[in-house]
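What follows is one structure encoded as structure tokens, with my remarks underneath.
As you look at this complex, bear in mind that one protein chain is not there, while each of the others sits in place.
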Amino acid sequence: MSKPKKVVLAYSGGLDTSIILKWLQTEYGCEVVTFTADLGQGEELEPARAKAVTLGIAPENIHIVDVREEFVRDFVFPMFRANALYEGLYLLGTSIARPLISKHLVRIAEETGADAVAHGATGKGNDQVRFELSAYALNPAIKVIAPWREWDLTSRTKLIEFAEANQIPISKDKRGEAPFSVDANLLHTSSEGKALENPGDEAPDYVYQRTVAPEDAPDTAEMLEITFEAGDAVAINGEAMSPATILTRLNEIGGRHGVGRLDLVENRFVGMKSRGIYETPGGTILLEAHRGIEQITLDAGAGHLKDSIMPRYAELIYNGFWYSPEREMLQALIDKSQEHVSGTVRVKLYKGSVRTVARWSDHSLYSEKHVTFEEDAGAYDQKDAAGFIRLNALRLKLIATRNARVAKKG
Amino acid sequence: MSKPKKVVLAYSGGLDTSIILKWLQTEYGCEVVTFTADLGQGEELEPARAKAVTLGIAPENIHIVDVREEFVRDFVFPMFRANALYEGLYLLGTSIARPLISKHLVRIAEETGADAVAHGATGKGNDQVRFELSAYALNPAIKVIAPWREWDLTSRTKLIEFAEANQIPISKDKRGEAPFSVDANLLHTSSEGKALENPGDEAPDYVYQRTVAPEDAPDTAEMLEITFEAGDAVAINGEAMSPATILTRLNEIGGRHGVGRLDLVENRFVGMKSRGIYETPGGTILLEAHRGIEQITLDAGAGHLKDSIMPRYAELIYNGFWYSPEREMLQALIDKSQEHVSGTVRVKLYKGSVRTVARWSDHSLYSEKHVTFEEDAGAYDQKDAAGFIRLNALRLKLIATRNARVAKKG
Amino acid sequence: MSKPKKVVLAYSGGLDTSIILKWLQTEYGCEVVTFTADLGQGEELEPARAKAVTLGIAPENIHIVDVREEFVRDFVFPMFRANALYEGLYLLGTSIARPLISKHLVRIAEETGADAVAHGATGKGNDQVRFELSAYALNPAIKVIAPWREWDLTSRTKLIEFAEANQIPISKDKRGEAPFSVDANLLHTSSEGKALENPGDEAPDYVYQRTVAPEDAPDTAEMLEITFEAGDAVAINGEAMSPATILTRLNEIGGRHGVGRLDLVENRFVGMKSRGIYETPGGTILLEAHRGIEQITLDAGAGHLKDSIMPRYAELIYNGFWYSPEREMLQALIDKSQEHVSGTVRVKLYKGSVRTVARWSDHSLYSEKHVTFEEDAGAYDQKDAAGFIRLNALRLKLIATRNARVAKKG
Partner (left out) sequence: MSKPKKVVLAYSGGLDTSIILKWLQTEYGCEVVTFTADLGQGEELEPARAKAVTLGIAPENIHIVDVREEFVRDFVFPMFRANALYEGLYLLGTSIARPLISKHLVRIAEETGADAVAHGATGKGNDQVRFELSAYALNPAIKVIAPWREWDLTSRTKLIEFAEANQIPISKDKRGEAPFSVDANLLHTSSEGKALENPGDEAPDYVYQRTVAPEDAPDTAEMLEITFEAGDAVAINGEAMSPATILTRLNEIGGRHGVGRLDLVENRFVGMKSRGIYETPGGTILLEAHRGIEQITLDAGAGHLKDSIMPRYAELIYNGFWYSPEREMLQALIDKSQEHVSGTVRVKLYKGSVRTVARWSDHSLYSEKHVTFEEDAGAYDQKDAAGFIRLNALRLKLIATRNARVAKKG
């Protein structure tokens, strides 16, 4: 790979990406463009601008973008149509944000004539894969720089020394090591590493940042009604809202009730297991409610097909293949199923849990007329079941007959 | 189908199966053999014997069997190795008991020279399918009688009249209609029908029989350590127990904490949607803990394969195909994966929820040496990730290049 | 089911459906509307009109429609995008025609105010299922009459007697039993039953109607170039043609070379195995060529996903679920993959076989620059493979290490 001339850096304004910024300037002597996204991580972004200026970035090279609506509308909601869970439990909060960031990095690179993008993910994790596969899929000629895989700043001490040597301001609390590593966006907060590395040790309470402990949640349950149209949430308690507003609101409510905590050991794409603590309050409510509305509006054949491809869909997102033809093919399948997934679900939040308790819809496939224990006025002829069962049994009877015949002979 | 001469009836001792018993005698003039199983449903079985005698069954034709250990060991545990959930949520508590009952009905038929078996499931539900597919698979020559699909006792009034006309004792509380229908065994209690038929109405509190409301659960969380060997639970808090004892104990503890309630609209095999209220306290704990131990002992490739076939496995059990070659093939696959699923999981029970908080195992695949944020002494070379990503990206780059080329031409 | 008043019958003009026509008139006393489709079965349709008139059908109640283009464009081609093979070998020639026929039966019923449709399929086969599922899916209120399941004309003698008693003309060759049963359309000819019922006996030569024996095919191979656009064949040897014309032409060429014969024992949806002799000359060429063009234009991820869902897609069509949400979802997935499946394939036909020998496309993903054994000018860095392999191996090494550790302890 030839040396990059101009690099778009995914820049948070924090110490690590500031070091990367400086390192790119000194190592490659290249112009740096910064991209800072408001993904709903709950941090002020303007300090990132000031800091970038301090580090010598030209004002026109500083890009700060509020992508919250895009994030929820084009990434989170499509994924939730699939009820996606990685390894049965993980709501993919970090995974789903990476392709969005790469999309903007590549866009800005093309707009500013940059030939490379850079990110602050390490060489052990999944994020490097997600950033880079996305970038390459969107622009096969782009260069990607992953300083953590290249440089020799392999210890905290060396990083601090580099920062000091390069006049990068270090806030006091950043001098020591953080007890664990955090990623946050509108969908979730994840914490991993260091203090959390032994999966046999319970995670300490101070890890949780976005949800109260269930023990500290209100003693009274809260009911919530979520309305869906074609698979996407569109209103809470009857009030229509934009995608990002809905997720923000659900986060507040869920967080208050201690909903959405997960302590997980998962399998990284790069071949190792890692332990993460995830908080996904709004997403956890959304998944429960989406399942609730699908229960009455989605046909069995459609639902079972969706269930059967879901693990593969989730794995693709986890592994960084958002911009792959197979993810897009699965999305087409999923989206096709959601046309009638419209209606309202009532969920109950209480002390860390969320449960569907009622659902109704103009698009319902539930037929009380058919299912009733009462007289059904001919809606369903129970005698049909006899033929249904006998034909379903036929092959099983043929097997049993064959097996007995063979056993007798043998 | 020619007339049966001797029928083995799945007999609970309740009003409905007593009516069936009498109806078989009068309708077919055939000898009736009763089979009453202790599946952990929490009812005395001796009254069933007395009642059968009253209804004219010869003592040697009354079979009462405690099948609890067999149920958990040979049916529940194999199913839990798969983390089976029907439609994402249902733990299959009723489904998994039916093949066991049919197995004994067929066994007793063969031992007593009966040519038929009979059950009390209606023509609208899944249980008729499960009973009958199992029976036919085990004995292709057996006749199956499903009185609810045959007789004209189509209203409560007619049933009561038949009972009175045939000296079947009716306890007072059975004169009126039950507000809903219940099935129970060691794995769960399900309630459905009548008062629960509108999925837009919340289920009333009195439906729940086995779990306290989360609001009424203790204010203090309880920790539980569950030990697994080769995929099956073998001890609680270090105390080794038999399969049925473990499930019984987990039911008590889970029920006390309000764990395992589910309000679900599901798709029946016979083509309609139905709403059920399920209580599976012990099973819910078991699923969570089994996933917890798999997290550190099961390889990613093995786990993802299991996840991908799970929906099909669950559907087979739900639909009554326990004794099918495809269920047995999937079981072989699942069992093969469980050899090293051994170790201990700590779960926390609190106000309706159960969560894994720690897990450890001699069989662990978790490698702190590899995953650590600290210096890893060469366990993992971060530069490997560059090649890994570039080769994974290659096809995506070729696609992007092709698409751009075609777009330019077009 | 209440008595039908007006019935649309799938009418071939042959003896069997003429008997059905008469039987509907006499049994139900209802008005009969006939629908005769030109599906490319290679028979004149006007005689069917004359015969219907003879049997008392009003001219305005006789519907004869050429559906060949619709058949290939809307049914055959979408299916071939999936490379669909039932049980690894069967090209679904009969299965794919049934939903089209039901679509027209239901359409005509709605246009003529008929309340029922009728077909001539027996109660043992798949076609009854396909006709009826399609009809119910398109019009849930329609009645379906399947005379073979209802009447008592259970032997050839009784049928002939009924025909004679009702002045239905019987051609001489129909007095005796046909040696096997035939279905034909533009995609294939199938033969089954009677003389073919023992799968241990070779099918006699006279069964084959559409293909010469490979031994009788020309001694010289023929090359054919088939051009695809977005997954569908659009030209042969550079000559653009309509869908039905392409399939007709491929049938002629393939038939002449003895291509597309299949002797199969398959599993019917109703639970039994049956043996069929299929001739699908054009379809066999089309499948081979479609695979050939996908080889260079379809990405690995897309192709492997398609392959993995194909058996389910084929099973749905075989079982009659063309008009199901899950078939439509899978179609959305498949169609999404075909956008760039454009280009030309050269196949070689010789003595019963067809093989791809060359393929080229403006949409090709094949990169000689990458794959070459020659110097590749940096297109691909072989050292990347080392990292790729090491990370793919990591979990396997962790497993081996764990297993060795456990074995030593045990």
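Going in written order, the chains are labelled A, B and C, and every chain counts its residues from 1.
Convention: contacts are C-beta pairs under 8 Å (C-beta built on N, C-alpha and C of every residue); 3 or more make two chains touch, one makes a residue touch a chain.
Source: prediction; values computed, not measured.
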Given C:E43, C:D263 or C:D335, the one touching the chain that is not displayed: C:D263
Which of B:A37, B:A184, B:A221 or B:M272 contacts the chain that the document leaves out: B:M272
Residue among B:L92, B:A233 or B:A302 that touches the chain left out of view: B:A302
Residues in subunit B touching the chain absent from view: 267, 270-272, 299, 301-302, 304-306, 309, 312, 321, 324-326, 328-330, 332-337, 391-395, 398
Where the unshown chain meets subunit C, residue by residue: 83, 87-89, 122-124, 128-129, 132-133, 136-140, 146, 148-149, 154-155, 181, 193-194, 197-203, 214-215, 219, 221, 261-268, 270-275, 291, 295-296, 299-300, 303-304, 307-308, 310-312, 315, 320-321, 323-325, 346, 350-353, 355-360, 365-368, 370-375, 380, 382-386, 388-389, 392-393, 396-401, 404
Subunit A residues touching the omitted chain (full complex): 299-301, 340, 362-365, 367, 370, 380-381, 383-388, 390-392, 394-395, 398-399, 402-403, 405-406, 409
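What we mean here is this: only the chains that are shown with their structure count from here on.
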Farthest chain (mean CA position) relative to subunit B: C
Interface sides of subunit A and subunit C: same vs different residues, half threshold: same
Rotational angle, Cα trace of subunit A fitted to subunit B, multiple of 5°: 180
Computed distance of Cα centres, subunit B from subunit A, in Å: 31
For subunit B, residues contacting two or more additional chains: 299-300, 365, 367, 370, 380, 383-386, 388, 392, 398-399
